[in-house]
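Please read through the structure below; I'll follow up with questions.
Of the protein chains in this complex, all but one are displayed in their positions.
Here the chain labels run A, B and C in written order, and each chain numbers its own residues starting at 1.
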Amino acid sequence: MEKLLADNDNGDALKVNVKDIIIGGNKKVIISGPCAIESYDSLFNIAKELKKMNVDILRGGAFKPRTSPYSFQGLQEEGLKIIRAVGDEVNIPVITEIMDTRDIEKAMQYTDMIQIGSRNMYNYSLLKEVGRTKMPVLLKRGMSATIKEWIYAAEYIMAEGNLNVVLCERGIRTFETYTRNTLDLNAVTVVKQKYRLPIIVDPSHGTGFRELVPKMSLAAICAGADGLEIESHINPEKAISDARQTISMDTLEKIIHDVKKFNMYFS
Amino acid sequence: MEKLLADNDNGDALKVNVKDIIIGGNKKVIISGPCAIESYDSLFNIAKELKKMNVDILRGGAFKPRTSPYSFQGLQEEGLKIIRAVGDEVNIPVITEIMDTRDIEKAMQYTDMIQIGSRNMYNYSLLKEVGRTKMPVLLKRGMSATIKEWIYAAEYIMAEGNLNVVLCERGIRTFETYTRNTLDLNAVTVVKQKYRLPIIVDPSHGTGFRELVPKMSLAAICAGADGLEIESHINPEKAISDARQTISMDTLEKIIHDVKKFNMYFS
Amino acid sequence: MEKLLADNDNGDALKVNVKDIIIGGNKKVIISGPCAIESYDSLFNIAKELKKMNVDILRGGAFKPRTSPYSFQGLQEEGLKIIRAVGDEVNIPVITEIMDTRDIEKAMQYTDMIQIGSRNMYNYSLLKEVGRTKMPVLLKRGMSATIKEWIYAAEYIMAEGNLNVVLCERGIRTFETYTRNTLDLNAVTVVKQKYRLPIIVDPSHGTGFRELVPKMSLAAICAGADGLEIESHINPEKAISDARQTISMDTLEKIIHDVKKFNMYFS
Partner (left out) sequence: MEKLLADNDNGDALKVNVKDIIIGGNKKVIISGPCAIESYDSLFNIAKELKKMNVDILRGGAFKPRTSPYSFQGLQEEGLKIIRAVGDEVNIPVITEIMDTRDIEKAMQYTDMIQIGSRNMYNYSLLKEVGRTKMPVLLKRGMSATIKEWIYAAEYIMAEGNLNVVLCERGIRTFETYTRNTLDLNAVTVVKQKYRLPIIVDPSHGTGFRELVPKMSLAAICAGADGLEIESHINPEKAISDARQTISMDTLEKIIHDVKKFNMYFS
């Protein structure tokens, strides 16, 4: 079988449609929302705010991969139903993470884009299974994956026939302990220059601290990212998970404004 | 829910039985065999040799998690049948890797111990699912997992009721490029001192080169490991995968001899 | 003795003057030139071009810290004389690296700013010795130094009385092999938010490939950097060292233009 993603393959850059949103086109795409879906009301209130500022896609985790089995694991299928209902009510496409091959069929009913998290980048069974659907997939980089391994992970999906893959750089693990991860923006430029896939950046996990998110968001766009996935909440300090890296609605609005301004002058 | 594995919990050290083999007892356990199951005959010939030198458990991969989707992915279910048949014929317990929650039931028919590979250490769905069986599980350390995350991964299995967990250190990813991974023997001593779980070492992946395997095998035992998992083959240079780190039967025999001698004088 | 650089110490941001150039002020500072000083003519020709495009400081290495003792070690004192002469002729301040405490006095005659390279960030004797001068110092981050260790290295200089310290992020060592180093722009934002020191970025070493330099230059400015140090050459492919990461005059001009434009709209 022939490779779809060979270095400098001269194929056209791929674009991925999530309903009427295009990832990989001229407009930088903003995906935002809480780390975990907490309740219908909470997600609905966040989604309304996001919609007002033209966020493109609503994120929210139903299945949460937590380091400890005793931490909150997400609302599971109940969470999937909530994000679908909120997305429909507010009229915004939704994305949520799937971790188990057995949940993919269910996910197809409830979400518009499937997220494969950092911990599952090497979960080849899962990659192949989403490759057999036509669902848009957001493929996060493994926390210590090389760029090459990450591209091959995308290739696992594409080799099954699903070309709707968007990469997401979310920071890698290094010796530095000041930040949660080291955001690798070199990787964004490498991917844009060498491969045909759209790529976005998650500055929330990529830094671990909300005060670093605005600067790193803009830096990511400079590096050539096609968009951003940012954890936001109406009440960031009260977020059930990842509170320390979750930004407020006001901060998000400022970031969106800056990204738009940047795109106006630099593309 | 209460933690099973708290630091210094003063609980008794756990032992794991794989048929009549005890992992975590006085005897150091040797697991060996080829990286991938290649054919019945090839595996049978290897197994006979291993049995002669009292190797405790036969390893062989049916589902191979390969970086590229275009590399050999293993014989899949056919491989499971082969390893079961060879194990029965030669009278040696067998271990093989499972990567998908949907394959666990099948695996229970065909293997005596389930291996969770490095790439799936964070695959919490898989961990929970093997936690619901009583199967012995060999849990490899993620390639950039901290000791704490690894213990929590074991906890995911144990929290579901399955205490038959053995850890396996297999090297971590660092900047060093001379070796495939950096074998972290500190981690072995930490686990033995702080936690109740048995732990073995895989010097094949931990080094990536067959000429380093004998020394690192003995060093691992010195560090306190309860055993070793080593890739071996009758014709190492011809092994379908991981040839560079696979040792011959003669080298394995020498390692087993040294481990036994070490144990005699130092325990 | 009291710390000068305590976290969030509310002291004023420091500015460093190199002749009439101010680092840490509103204008982003550009430092450029070849990796190694090759000859008077070569450096003079480069410097003239740099001066035309308003580069602020000319860089060029006389003492080259090379991994192998058999690689070109720089023109040594002869190189110092060349860069001083060229700087005077073209009327541009100059910076060069010093590696030995015994060379500092000499350096004070020949250079306007001393560079402490990545390999010498932990060379505390050297730090103390430049701390006893009033020379402006560009302190590169050690290739695996934490932010905290780097700040302490600056503190070694400042504790001796020399507050003219500028930090330079140049990439850290990780498992990624695609790029030479992983440029850590998180660190730039952290430093700007928590400490009083100016900080610039070296995208040449931070990536290792000239085609990544323009994007990473702009991303660094976005992240809050006070300037850039970029390896450039009239004939990049022919540069004696670091050719692969050295950019042409045209590329540099484009970067300077973009930085200026960015600063106009975003500060």
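Quick note on the criterion: a contact is a pair of C-beta atoms (placed from the backbone, for glycine too) under 8 Å apart; a residue touches a chain by one contact, two chains touch by 3 or more.
On a predicted model such as this, the values are computed, not experimentally measured, just so you know.
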Touch criterion as defined above, residue of A:N26, A:N91, A:Q109 or A:T177 at the omitted chain: A:T177
Which of B:D41, B:E78, B:E105 or B:E211 contacts the chain that the document leaves out: B:E211
Residue among C:S32, C:N123, C:S232 or C:Q245 touching the omitted chain: C:N123
Absent-chain contact - pick from B:N26, B:Q109 or B:T177: B:T177
Touching residues (missing chain, whole complex) on subunit B: 144, 146-148, 172, 174-179, 182-190, 193, 206-207, 211-212, 215-216, 218-224, 258, 261-262, 265-266
Residues from subunit C at the interface with the omitted partner, ascending: 1, 3, 65-70, 99-102, 119-120, 122-125, 128, 143-144, 148-149, 152, 155-156, 159, 173
Hidden partner interface residues of subunit A, rising order: 144, 173-175, 177
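We adopt the following convention: only the chains that are shown with their structure count from here on.
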Fitting subunit A to subunit B on CA atoms, where both chains share a sequence, rotation angle to nearest 5 degrees: 180
Chain whose averaged C-alpha position falls nearest the assembly-wide average: A
Mean-CA-position distance for subunit C and subunit A (Å): 35
Length of the line joining the C-alpha centres of subunit A and subunit B, rounded to whole Å: 34
Inter-centroid spacing, subunit C versus subunit B (mean Cα positions, whole Å): 48
Overlap residues in subunit A, where contacts from two or more other chains coincide: 144, 148
